[in-house]
Each structure stands twice: as structure tokens, then as C-alpha cells.
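The structure's right below; bear with me while I get my questions together.
Only one protein chain is missing; all other protein chains are in place.
A and B are the chain letters, set down in written order, and residue numbers restart from 1 in every chain.
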Amino acid sequence: MSQIEQTWADAPGLKGWLSTMDHKRVGVRFVVTTLVFFALAGLLAAVMRLQLARADNHLVGPDLYNQLFSVHGTAMMFLFAVPVMEAVALYLIPLMVGTRAVAFPRLNAYGYWLFLFGGVMLFVVFALNIGPEAGWFNYVPLSGPEFSAGKRSDFWAQLITFTEVSALIGAIVIITTAFKMRAPGMTLARMPLFVWAMVVTAFMIVFAMPSVMLASTFLITDRLISTQFYNPAEGGDVLLWQHLFWFFGHPEVYIIFVPALGMISEILPTFARRRVVGYAAMVIALVAIAFLSFGLWVHHMFTTGLPPLGMSFFTAASIMIALPTGLQIFCWIATLATGKRVQFATPLLFVIGFFFIFIIGGLTGVMLGATTLDSQLHDSYFVVAHLHYVLIGGAVFPLFGGFYYWFPKLTGRMLSERAGRWNFWLFFIGFNVAFFPMHILGLQGMPRRVYTYSAASGWENLNLLSTVGAVTIAVSMLVFLVNVVVSMRRRERAPDNPWNASGLEWATSCPPPAYNFMAIPVVNSRTPLWEKEFPVAEVTGLPEILRTTLVTRLHDAEPDHVAILPSPSIWPFLAALATTVMFIGSVFTPWAMVWGAVPVAITLIGWFWPDKEETARMLSIEVKPPEGEARVEALREVLS
Amino acid sequence: MNHEVLAPAGPLSSQIAQLFWIFVGVAAVVYLVVIGFLVAALRRRNEANARTAVRAVSVAVGITSVILLGLGLSDFFAQRVIAATPKDPLRVRVTAHQWWWEIEYSDGQPSRRVRTANELRIPTQRPVELELTADDVIHSFWVPSLQGKKDLLPGYTTRLDLVASRPGVYEGQCAEFCGFQHAHMSIDVIALDPEEYSRWYDAQLASAPEPSDPVALHGREVFMGSTCVMCHNIQGTDASGSVGPDLTHVAGRRRLAAGTLPNTLVNLAGWIRDPQAVKPGTRMPATQLSGEDLAALTTYLSELR
Partner (left out) sequence: MSARSTIDVSRLPTYAFGHRSLMWWATMGMIAIEGTVFAIAIVAYFYLRGLSDAWPPSSAAPDLLYGTLNTVILLVSGIPNHLAARAAEREDLRSVRLWMVSCLALGVAFQAVRALEYLTLNTHWTQNAYGSIVFALLTLHTVHMITDFIDTAVLTVLMFTGPLSGRRYVDVNENADYWWFVVAAWIPIYFTIYLVPRFFP
């Protein structure tokens, strides 16, 4: 084993598995975990659809049904949609920007474990029949101390805490890695659009999550220690919940959607065989979407009797956000049109599926953004249709495109094209059969969140059709699972760059070694692997007795200093366990925040406290800032 | 169906439906055009000119802006029409409970106020202004044939106008998840010609009719002797509970238990005997009665028109 392999290797066995700091190992398990939650939440939906297939059905009673739709929504939004995007980003970004690791490997690992434990908590309480049952946005007073008995609502609120802390951690890791660890020469104007999308998403997370954190904390304290935030009888307000929740909730859906836009911008140009048209416009559009998304939240509250003039503002903003989104779509079509003859493969199929499905969702979104129309459509199955069209069409389809696209990079093997097409068509057809009828059901007066309906309503036939579609989706997921399992067993290995793509992640082996790149490359183009010469230069001189990588300057990616990254450690795992005990304890008693803080403090100190031997090694390679300002002549020459 | 957004039975819902068709029409054209360009781009054999493509994107953005502006303005103007304060409306106060609707017709004179539940009768051609609030959690009043919905929130009073152009029965359902039996919280709005409405209103003002035969009389005794009186009001008797729906004229209603059951003798008896079997989680407890007593009670109640 070479020195670099030794330095970056993990310990074998369980210890190595629990203490790994490798963003790729953490990233893969993170993705797999989110997919498990996706499957579980999907199964819950399948049961709902079976119950709704017939009028006055008795498959599932109201208590279980109310838990089903609440856990389905909560798990899909908080345990799948956001985390999967962060997980993919945490895997890909260091590879895409040409560095060896994420900026904070231990924090990254901690964020994963916390997410896992929170998700397990949710499904355990559901299995015990004490799952949350007031919907994924848990409105007060229904979810408050007076109308929600037991601990169901508290478990929901703590699930928020787990996933929100995890998401915030991911955001900080993403921003720092993308800003400070890019390969020399990769200026911001040369940064891949997926990385841009994730940076924008991370900023949205930073500013949106605090709102739901406050909302859920106020709910827990109302329930546990009798605060009066949401109690109108004592000066509190039921709409305060809605404002706090939706101020987070609306950016949340863009937090899910923007990464998918980034994925499309990576996949589509590869198959169009040219770089994206309008890179600058695409970046500006992403930023515009992020800003605008903070100004829309009241459109979830149009029927609460707010002043009309105020609501008009939010209608305008809600309609306006279609512009930057549309701009992205037009640029992609232009890219396809101006490229060489389009190469079809499963990743592109899923991207095309995005266009067909998401655009419908976007158009119904414009309808819902209009206060007049919203008064009829809100809280009906029309909204259920809309949200699935934008979330599945806008996020899940690109995500699956991403799975097929990056699967060889993660695993070293290609997924089967043939099975991929079956997967795609079953999903595409099943999705439309399941969800298009819901537009009509909403227009026929069917409200959301009803566990049954009468035969006299006339809603039965479309509900039955929708259920058929849902079953088809389930079959398509089975095809995907089989595809993954069978493809993993193939002997044939994938080449480094099977799609002949242009990004840096394809400049290393499939899967990459623990240290990502033999040598950190220097780039001078937005599409480095499509240039005549790659790499333009290589970085040498990084010490190998510790895990080191290069930190570069934010604006021009010039080398700045050498970062020494932490070695494997069990402390993030232990700290996550301690945090979990504190969080779950505080569902039952406020004192858990006090005594629970002790193990958390201990594990965090263990995490932070420097190791003697490692410090000695650091000192042996230490170069102090004032003395070590080396000029890097070679870079200047090469890049001019 | 009498509960369809696109089968409006009044001027307000007609406005909304019209706006909806405009949006759908525009959306359909936009969709077909964009998908058309997408398919053309996918099938292209020669590369299109990059400069043309960029210009096409700019034009597309321009057209999109104009369309969005147009749609936004059309919504703004529609909203102004619908939200305009009606002249001389009939005022009705609706209070939502888990899982039924309490209705009180406002009137200057307290003696001319009618209290009822789960069924709202209104005259045609006259605006009805609903004052909405909730007693417990958030609910939403939605009768799609007549209007969009409005939430009922504890601690707030919201307003919703209804106008029916022609007589008919218009069904609706609570549209904000309100707990266990949210699925069984329907509302019937029955529009009557103005004279028929007046007659109905005057009949509602009257106290409950006297029992017509010994069975019904015995039924009234059963009512007064059981827990019924703790929750229900029957005008002209000692029963004056206000926790549950007013039963003074219950026999005249179309449905029972907030739209869960058609109002028949059999259903009424079944509901009284075991409400939890029909609408599990409802606040009404089962009442232990002998078959004879139950029959008498049902007879009594079925005469309360």
C-alpha cells in the first residue's frame, strides 16, 4: 500500500464502518437510508390507495389512516426528499470540485447518524401505533395540548428537530466545501451547475430551517410545559403556527427542487454532447428562485381570511417564480437543440420525464397561486395532484436520472439499460394514471385527508383508477430494486467515464479511491474533460502522512493553504447517540434537556480534544502562515 | 353531482370557474408549445444555431412574462369582484365543531333567530354572508358549486359570501383536516325560492311540535329521561343542551350526523343506538335503550319537522 492509501484507509470491520470519515462511504449509506425511508413511505401510500379504491371501505379505520397520511408526508418530505439531495451532494461535490474530502468530515458523519436515528424513531413510534396523525404540517390547535392526546405530536416535533439539525449540518459542509476546496483554476464561473444548485440550496436551508425549529419548539413547550404560543384564549395565535411553518415550508419545497435542477444541468448536456446554453443565466435563475421562494409562504394560507391586498402580493410572487424556472427549461431545450445528435440512455429518459410531468405541476402551481382559483382548489385533491407532479416530476424523476447516471461512479458497475427502460416507463405511466385523476377529483369536491367517502359522491371510479396507477408505481420501484441488486453482481466493471461526460468526478476511477484523486487536478474550463488536454496541471507537495487537501480562495480558486483533515473517529457516532437520547428524552420531560446535555457535552469534548500522536504529526509538517506564503509561479504560467 | 367546481350554481362560483377555464386554456397551449419544442430538439439531426437558440430563449422568457402578468391581473380583477361587499345580505353565523356545523341565523330581534345544524337553507338570488368561527380546531367551509372555501379558526371570525342562482341542493365538506372524523363532516346548502324560504324560516321559528300519538309521547319521555338532554336543545321542551346539534326540527333535514347518513328512521335509530359504529370517535356516546324505547324515541324525533 502506498503512503496515501494507508493514510486514507479506514479500519477494517465494524469499527471502521462506524468511524469512517470518508464522505463517499457516508454518502452511499446516507443515500441508501433515504431510499429505505422512501420505500417505507411509499408502502404507506399504497395502503392509503387501497383504502380509497372503494367507497365506504373498511380496510383501514380513521386512526390508522390519519397516521398513514401523516407519516407518509412527514417521511417523504423530511426523511427522503431533502436528505437524499444532500446525501448525493455530499458524495459528489468533493469529486466535482476536485478535492479529497468534504470540509468537515466528522460533522458530516454526525449529521448522517442523527438523521438515521431520527428516522428510526418516527417509524418505531408508527409501528407502535403512536405515530403522528395530524398531517405532515401538523396544524395547531389540532396538534396542540388540548386536541392531540399522548406523545404523537411531540414525536413529530422532535423528528423535525433531528432532521433539521442534520440538514443544517449538511448545508454548512456543502457551502464550505464548494467555496473553499475547489481545484486550482476552478473559478466560480467554472463551477459545475450541480454544485451551484447545492450551494444555493444550502443557503436556503440555513435561512429557512430556523423558522420550523422555532415553530416546533413552541409546539413542544405548549404541550409539555404550558406555554401559550398557539392558544388564542391567552393571547396566542393559531395562525402563528402557519406563518412560522410555511415561512420554512415554502422554501423547503425549493430545497427539494433546486438540487434536481442541478442534476438535470449535469445529465442533459452530457447526452446533448455540448455544454449548457446560458450558464450565467442558469446561475442567476437558481439564485432568483431561492430569493423568491422566501416570499411565497402566504399562498398556503389564502383561505384563512387574511387582508386581500396582502394576498395579492403573494399571488404576484407565486406567479413570478415561474419565470426563472421557465428560463431553466428554455435553456435546456436550447442545449438539446444546439448539441450534436442526442444520445438516448436511461438517465436522459428520466430527465425527459421531468419535462413532461413537472411542467404540468408548474402550470397547476400558477393556478393555485391565484387567490381566486385557490379558494376552490386549496385543501382538495387538486393540491395533492399538484404537489406530486412537482415533487415527483420535478425532483424524483431527475433523481432517478441521477441514480442511473452516477451509479457507475458509486459502485463501479452500470445499471441495466433494458431494466432501466422498464423502470422508467412503468414509473412514468403509473405516475400519470395515479395522479392525473386527482386533479379531477379535486374539481369534483373531494377534500384532502379523508379516510373514506360515500358511494353517492361519485368519486369511486377515479379513485380506483388512481390506485391502479399507484400499484404500477410500486412495480416500477421493484424493477429498480432488482436492477440495482443484479447490476451490483456483475463482473464487468464500468470505465472511468462511461457517458463521456465533462465533469471532474469522471476523472477518477469507478468507484474512486478513498482519497478521490491521485493528484488534485488544475483546470481552466467549465468542461475540463472535454478539453484537448486534461489535466492542465497537477498539484504536488501535499503531505501524505496525514489526511491533507488544498484550500483555495473563494473568488478565483488560487491555492491558499493546506488543510489537515481529521482522521477516523468514533466520536461523531457517539455524539449522535447522546444527542438522540437528549432529544427523545425531552419528548417526555423538559429536564432531559439538562441531564441529556451532559453526555452530549462529553462526547463533543471527546470529538474536539486533539489526539497527542496526531498533534505530533501535525507539528512535524506544520508551516506557519506568515512564513509560508509561497508564490505559485507554475500556476500563473499554465493558466495564462 | 351537486358539488363540482366546474358546475357552478351561482354568480361567484361562475366567476371562479370562468377564470379557471382561462388558466387551463393558457396552460394547455403553453404546455403543448414547450413540449413541442422539446420533442423537436430531441429529434434534431443537425445542430441548431447557438445564437438563434439564445435569442429564442430570450423571446420565450419575454412571452412567459407577458402571459404570467396577464394571468396575475385576471386573478386580481376576479378577486375584486368576488370579494366585493354585498348589499343587504342575509347574515348567518356558522360555528364549526369537531365534526358538525352549528348554524345560527342572525336577526335584529333575538326572538327571530333560528338555530339549526349541518344544513344551511338559503333563499335564491340573495347574497348570504356567513360569519365563520370554530369552537375547537381549524375547519374549512367548502360548497364548491356555490363558492370557494373559507377556513374557520378558533380566535378569529372570517367571512364568506354565498349566492345561489337557482333552487337546489348543494353539498360540501369540511376541507381542513380537523381530526378523526374529518371525512364525515359534510354540509348541505339548500337553496329555495324566496317565498318557500320564508315559509321554511317561519316554521323553524316555531317550537317543536307536540307528539301526535302515545308512542311519540313515550319517545319524548325517553328523550327527557336520558343523557340526550345534556347535549341537545329542543325548543319548547326542557331539553336545552348546547354541546351538540339543535334537534328542534331535525326531521326536516336531509342527512344526519353532518352528512354521514341519509335521514331515515332506520338510520336515525342506528345512529342513536351506536354512534361509534357509524362514525367512530364522534363525541356522541351510545345510549342504552330497550328496543321499544328506541322505537318510541325515533318516532318522536321523526315528527320534529
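Criterion: a contact is a pair of C-beta atoms (placed from the backbone, for glycine too) under 8 Å apart; a residue touches a chain by one contact, two chains touch by 3 or more.
Predicted model, so just to flag it, every value in this text is computed and none were measured.
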Fill in the blank from the handout: Only these shown chains touch the missing one, namely A
Fill in the blank from the handout: Of A:Met21, A:Leu44 or A:Met209, the residue that touches the missing chain is A:Met209
Handout entry: Of A:Ile225, A:Ala280 or A:Leu309, the one touching the omitted chain in the full complex
Key = A:Ile225
Fill in the blank from the handout: Sole touch to the unshown chain from A:Val140, A:Val522, A:Leu574 or A:Val587: residue A:Val522
Completion exercise
Sole touch to the unshown chain from A:Thr7, A:Thr176 or A:Ser312: residue A:Thr176
Problem - Residue touching the undisplayed chain, where the options are A:Pro83, A:Gly339, A:Pro535 or A:Gly596 - result: A:Pro535
Handout entry: Sites on subunit A contacted by the missing partner chain, in the whole complex
Key = 103-104, 107, 168, 171-172, 175-176, 179-181, 184, 206-207, 209-211, 213-214, 217-218, 221-222, 225-229, 231, 234-237, 240, 243-244, 247, 522, 535-543, 548, 550-551, 553-554, 559-564, 601, 605, 608-612, 615-616, 618-619, 621-625, 627-630, 632, 634-635, 637-638
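By our rule, only the chains that are shown with their structure count from here on.
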Handout entry: Length of the line joining the C-alpha centres of subunit A and subunit B, rounded to whole Å
Key = 39
Practice task
Over in the complex, which subunit B residues touch subunit A? Could you list them?
Solution key: 1, 3-6, 13, 15-16, 19-20, 23-24, 27, 30-31, 34-35, 37-38, 40-42, 44-45, 47-50, 53-54, 56-57, 60-61, 64-65, 68, 71-72, 75-76, 78-80, 82-83, 98, 136-138, 140, 142, 144, 147-151, 153-156, 158-159, 171-183, 280-281
Problem - Contacting residues of subunit A [partner subunit B, same complex] - result: 61-63, 66, 134-135, 139, 141-142, 146-147, 232-233, 237-239, 274, 277-278, 281, 303-305, 308, 311-312, 315-316, 319-320, 322-323, 326-327, 329-331, 333-334, 336-342, 352, 355-356, 359-360, 363-364, 366-367, 370-380, 442-445, 447-453, 457-458
